[in-house]
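All protein chains of the complex are present and in place, except for one that has been dropped.
On to chain A.
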Amino acid sequence: MKRTHHHQENGGYSGEASYSMENTTGNGLDLGKAEMMCWEEDNFLEQQQDTGEDELLAVVGYNVKNVDLADVAQKMEQLEMMMNSSVHQEDGFLSDAVHYNPSNMSSWLESMLSEAELTLPPNFDTSCLAAAGLINYNEPFQSSSSIDDNLFIVPPTAESSTTINFPNPINPQIYNTGGDEEEEQQLNPPISDYDLSVIPVNEPIRPVVLIDSSQENGIRLVHTLMACAEAIQQDNPKLAESLVKQISLLAVSQAGAMKKVATYFAEALARRVYGLYPQPSYDSSFSDILQIHFYETCPHLKFAHFTANQAILDSLVDSNRVHIIDFSMKQGIQWPALMQALAMRPNGPPKFRLTGVGPPQPDNTDALQQVGWKLAQFAENLHIEFEYRGFVANSLADLDSAMFDIRPNETVVVNSVFELHQLLAIPGAIEKVLRSIKEMKPKIVTIVEQEANHNGPIFLDRFTEALHYYSTLFDSLEGYGYSLSPLNGQDLIMSEMYFGRQICNVVACEGVDRVERHECLDQWRNRMKSAGFSLSHLGSNTFRQVNSLLSVFDGGSGYKVEENNGCLLLGWHTRPLVASSAWQICDSNIKSEVN
């Protein structure tokens, strides 16, 4: 824009200063418009020549392609900042280096910048990242009233300074999070990266004024997180590294849920960038402890257990012998409530056989057996005939139906809470397990899973989904956990760690190690259907009971249960978090139970 002035004023080109685009406050928008008109005129003139190179610069001896102009301008600015900052240093980077012929502007700048080992300067204005999403190269210049929905413009305030930057190739998504996590909008679909070389010459570049606001740091943080993920996606480790450092700095300045989420994501990104992949966690006793605290602070597990138990209870109406196979045994906290409900059946409780499956313990204690004893004692209080067996397995895929010793005349129930998604890390595993389940001919299969798609093929998509999901989760911890037990900070911290480990796995791991492969309810529906199961609708009494449960523990803070085609979803405000469903074998020979 300032080029118009140069036409008239000095006609000569005086290095990088003339391309500095600093604009003072207050007249930003107005000036922008006026200058834009001139710019348009310029391009109109240039069209006539159509040599692909900037005419004016060529006159004074610099060859700059039109398509590179924006890039060049930005690099100039960076270079200027670099030079200013290195003024006081003894070893000026200009001293010994050999640089390319400055007449080839782009490559000369490139060499200068890479020589100086450019890292983004501390005051690198991420507004340029925001601006990246705002430039729409397919539209000719229009008045500001028809600006893209993505545009983030705040009226200028007196005390802030503005910088207009040309867009940077990194193209993150725009979030309107600010500090108000609970009303996070849906993410905008990713805008495809633009390649400067395909920009038609006669399209004007619309400058944008971005003013600092009070939520600036939060937005910057999100932008930087996204930019880092994008850099990783594009295999740009150097940029990713510098951005990771940025994130850590920005995260410190945040507070509350945002800070915690950002810290965990920052650590996960750092692990990925530096190749410090966390060891697959065989320390299941620790994760058991974390889960106990998680049980206390969040209703997720309670929701899971209550819905599953109700479905199981409904399916056991006519049974005298039940054999429950639990893939998610852990501390066995799901089963006391079921046993108590069975004890209160009018015709008395059935014979209760429980087979628990769990991972190996690092310290050779038999945790499964201990849980078994505890449940046995509990069952004794209820005068229920109880039988228990524990199976230790590294993966559910190692089991087969013969191991479970299914006896005739017993009603088989299979239960899995937050376990099946781990099988998706190994090809063919989930199919094998579902086949084994079918062979056991269960009356009902209860499945509870996280409601999120953290298993997409593209890293950036997974990252975005995870960021959204875990932000909501941490929000719910803030809102719910504190009101529940304000003095019990330990439970809260443990719950956060519980989620933190998941975040680390989703972001930093790949292949077999990435076990937190959450998928959405619809994906599980399809999978179960193609494996030969049909949905068994969860009844309305289940819905009512869970609502009562939530109202006791929740006290009106954000958790909601909603019904979704026979399944139940637990969500925080508008975002579903956990999905619970029940399945039976779809077989025309077996009369299906009508609920």
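As a working rule, contacts are C-beta pairs under 8 Å (C-beta built on N, C-alpha and C of every residue); 3 or more make two chains touch, one makes a residue touch a chain; residues count from 1.
Criterion: contacts and distances are computed from a predicted model.
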item	value
Which of "Corticotropin-releasing factor-binding protein", "F-box protein GID2", "Response regulatory domain-containing protein" or "Transmembrane channel-like protein" matches, in UniProt, the chain that is not displayed	"F-box protein GID2"
Candidates A:Leu57, A:Leu316, A:Leu549 or A:Ala579 - the one touching the absent chain	A:Leu549
Touch with the omitted chain, as defined above, among A:Ser253, A:Asn320 or A:Gln377	A:Gln377
Contact with the hidden chain (one of A:Pro237, A:Pro336 or A:Gly456)	A:Pro336
Residues in chain A touching the chain absent from view	306, 309, 333, 336-337, 339-341, 343-346, 370, 373-374, 376-378, 381-383, 541, 544-545, 547-549, 551-552, 555-556
